[in-house]
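Omission of a single protein chain aside, the complex is shown with its protein chains in their original locations.
Order of writing sets the chain letters: A, B and C. Residues in each chain are counted from 1.
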Amino acid sequence: MIVVLEQGADPARVRRELVDHGLWVVPLEGGPTPQFLIEPQSAASARESLLGIAGVAAVATPRSAHPLIDAQPAVVQVGATRLGPGAPPVFIAGPCSVESEQQIDAIAARLAAQGVRFLRGGAFKPRTSPYAFQGHGEAALGWLRGAADAHGLAVVTEVLDPRDVELVASAADLLQIGSRNMQNAPLLRAAAGAHKPMLVKRGMAATIDEWLLAGEYCLLHGAPAVVFCERGIRGFDSSTRNLLDLGAVALLPQVYKLPVIVDPSHAVGRRDLVPALSRAAIAAGAAGLMLETHDEPGRALSDGPQALLPDQLGELLLELGAGQ
Amino acid sequence: MIVVLEQGADPARVRRELVDHGLWVVPLEGGPTPQFLIEPQSAASARESLLGIAGVAAVATPRSAHPLIDAQPAVVQVGATRLGPGAPPVFIAGPCSVESEQQIDAIAARLAAQGVRFLRGGAFKPRTSPYAFQGHGEAALGWLRGAADAHGLAVVTEVLDPRDVELVASAADLLQIGSRNMQNAPLLRAAAGAHKPMLVKRGMAATIDEWLLAGEYCLLHGAPAVVFCERGIRGFDSSTRNLLDLGAVALLPQVYKLPVIVDPSHAVGRRDLVPALSRAAIAAGAAGLMLETHDEPGRALSDGPQALLPDQLGELLLELGAGQ
Amino acid sequence: MIVVLEQGADPARVRRELVDHGLWVVPLEGGPTPQFLIEPQSAASARESLLGIAGVAAVATPRSAHPLIDAQPAVVQVGATRLGPGAPPVFIAGPCSVESEQQIDAIAARLAAQGVRFLRGGAFKPRTSPYAFQGHGEAALGWLRGAADAHGLAVVTEVLDPRDVELVASAADLLQIGSRNMQNAPLLRAAAGAHKPMLVKRGMAATIDEWLLAGEYCLLHGAPAVVFCERGIRGFDSSTRNLLDLGAVALLPQVYKLPVIVDPSHAVGRRDLVPALSRAAIAAGAAGLMLETHDEPGRALSDGPQALLPDQLGELLLELGAGQ
Partner (left out) sequence: MIVVLEQGADPARVRRELVDHGLWVVPLEGGPTPQFLIEPQSAASARESLLGIAGVAAVATPRSAHPLIDAQPAVVQVGATRLGPGAPPVFIAGPCSVESEQQIDAIAARLAAQGVRFLRGGAFKPRTSPYAFQGHGEAALGWLRGAADAHGLAVVTEVLDPRDVELVASAADLLQIGSRNMQNAPLLRAAAGAHKPMLVKRGMAATIDEWLLAGEYCLLHGAPAVVFCERGIRGFDSSTRNLLDLGAVALLPQVYKLPVIVDPSHAVGRRDLVPALSRAAIAAGAAGLMLETHDEPGRALSDGPQALLPDQLGELLLELGAGQ
């Protein structure tokens, strides 16, 4: 953003007022009149309030790269559930992978009783190794949908392949794009064409702008609504699996008026820290949480070490007000 | 950490139990008996509980690099205030720089009434540019100490130079090492020699181990206690000044039993996000917050855009229970 | 890697010999005999030479996660061209996007005369914004193939969508997976099924292991050979578009015996630094370069600012020995 001053304005005074608004100001030299470059880590300010400062002639900004995302309501509707700033936090839980019909049904029963609204579970799994379990696919989708319906839950599940969109969308209420696919344009386009609300996880090195543009792909190609999900970015310390960016979680609802949820399980990858970061995410403004849980993590087909045990999850949900 | 199996143990069964404990397990081949490498993003587990698993012969670990930090009590005493897990959150607030006697006295009066326990303010300022305001130095220390004493507050202030330790320590109750100096060994040694509790900010690219080792320098050279402070690490998105790592904030009290506070002002650098991240920090387990505030940010000599206005700070402190 | 010592061995002496081999050594305590953890930033050492050190009982390592990649020959054949350590450097050049039949033919003619062996050009473009030019698709593939055939060049082009694999593979000699899709498993599987050599660009936050595992997907699902391409990872300084990791470029041929090329155009994103980093990439051990060029960058449909002008490219190729 550039603030252009009027001829004869007092730059020092204007600068003070801009800083009072929470802006980081860099004076520019060589223009026809004095100008200030406003750095991106500045507080969001209504253009009108800056134009109201005496001595400010104009405020020049790039055109938004994501007009549809900008126009999306802050609170979105996914089935019967409202999700976004102001709405009660929404809890999504379930195993990393859907492992069997019995497993997912038992988990769904328990979660429904604990106040969870959305059942998660991977049918098609994106895996770093080609030798790792890749999901039970179509069968798992059926088990997942059946378990959710039996216990009054909605379904969140991930689609990996444009050729599977119809299949996955038929089982999902909220269609998930994983972080490895945040910039997979053919998948975003195909998934959006299913006309279901979408959950877009942030890529491991994605800037906020790149993340919002992934959402823009979805809205442009037919999705009725996008919910964003922060799940940790690549960090340099190996004590946690990823680095949870709660600054981004505060930014989306406050500055962009967008719903964002947090997946603390993948963010830290360690069960002992999941409750603390769940609380922190809600406190930062997350509209909900996506939590991994498993009855017997040692037998989980993926990501067992980060799954909460049923009792741990129950306690956490109770503390955070699920089901109220 | 390495888990060594007994001859004849069933590796698959032991692996399941380790995963049940929240451990990420990598089998090793070529040893005299089967061994598992436990990856660092695993949940903390008592060595005894792992040795209790049938089939586990031994658990081999590196000797801790920071025995004094390990032995420090979880809750430390700074003057009349207890700081650490379990104690009520402690609030440290004040301007970025101590700008005048009048300024700091007026702020101190207000903060004391709002439930703040520690007054912060820079007398010697570490600045990226040699042309930026470097602090009012010795005079500012006197004003700061005077204002704190007048209003019943303790003082936190930063020391930059080993030659200033005596001077700064005489005015400080909690002696701050800034993030630029986290690995400045001569300064850590000299400051520790003042025998005051120390506040060690995390460096911008410091791992948890490097941060704890900075604390180890302090305890080894005479500091009675160390409080850690997370203030954001270097990130790749320019929407916030730095990237706040609340995973580290959860880790210190839970896994290392150490007191950690958070400086959300430097972490995000934008006033509009400071309240959300303050709440999140406390929810993640921070023992306290360090907050920048200014009556007229436009006239601040440093970091005005990130300073909370007095009313904003008051509201936030009230919400977070300061002074109760 | 873990080095297990014999009972009675002198740990200090064994440690010295390990360090002489270039290993970073961390002693472990609590095992049945002394053990050393070897840190990952250690020099590669043949297992046999470590077992030959007096006092070493065993060397325990994880099983390789990518056996097919490990077994791939260091030098791979793509059409008439050998690519890998020891073979002459291979030059791939062309525009970011294939813009018209005339354009690509004119460029191909020029490149062939300059010693380039592979023509690059995007027909399907992965773009951060849904409003950016997405490529001329099937028509562009035909123009690209025609231009290459007319001038005796091979073709490298990117496939984005599993449903386009047959089409793109029919036009390509080397099938490119872009960095946004490095962990897009359905695409890797589908593309590998075309049984063409593949070029796998590194993801923006991918570790070496994750990158090699992407290659493993390709070999497992039918690709005859994989060439890796470093194109810069996400950095924190905005002076360059990305951060070129030439440590990784040295690592692949030296330690893993794998062919790696470098795309300096995307790595730095600025034309003025491309020649210097091209020289550096070859010096670090790259088997080739992928370079963007355009006659009129101002009219380019994508990435004009980073395209070399024809004369700049010609000079650089001459200097680096293209066509000899």
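As a convention for this text, contacts are C-beta pairs under 8 Å (C-beta built on N, C-alpha and C of every residue); 3 or more make two chains touch, one makes a residue touch a chain.
Fair warning: this is a prediction, and the values are worked out from it, not measured in the lab.
Asks: If I consider the whole complex, including the chain that's not displayed, which of B:163, B:195 or B:299 touches that chain?
Replies: Reading the full complex, the residue touching the unseen chain is B:163.
Asks: For a quick check of understanding: of B:52, B:73, B:186 or B:321, which residue touches the chain that isn't displayed?
Replies: B:186
Asks: For chain A, enumerate the residues touching the unshown chain of the complex.
Replies: Residues in contact with the chain left out: 2, 4, 26-32, 35, 37, 47, 57-63, 234-236, 238.
Asks: For the chain that got dropped from the picture, name the residues of chain B it touches.
Replies: 65, 126-131, 134, 160-164, 180-181, 183-187, 203-205, 209-210, 213, 216-217, 220-221, 233-234
Asks: Quickly run down the residues of chain C that touch the omitted chain.
Replies: Chain C touches the missing chain through residues 15-20, 22-25, 39-44, 205, 207-208, 235-241, 243-251, 254-255, 267-273, 276-277, 279-285, 296-300, 304-306.
Criterion: only the chains that are shown with their structure count from here on.
Asks: Which chain has its C-alpha centroid at the greatest distance from the C-alpha centroid of chain B?
Replies: So the chain farthest away from chain B turns out to be C.
Asks: So what's the Cα centroid distance for chain A and chain B, whole Å?
Replies: Each chain's C-alpha centroid was found; their separation is 28 Å.
Asks: So, what's the distance in Å between the C-alpha centres of chain C and chain B?
Replies: 40
Asks: Measure off the straight-line distance from the CA centroid of chain A to the CA centroid of chain C, and report it in whole Å.
Replies: Averaging C-alpha atoms per chain gives centres 31 Å apart.
Asks: Which chain B residues touch at least two other chains?
Replies: 235-236, 238
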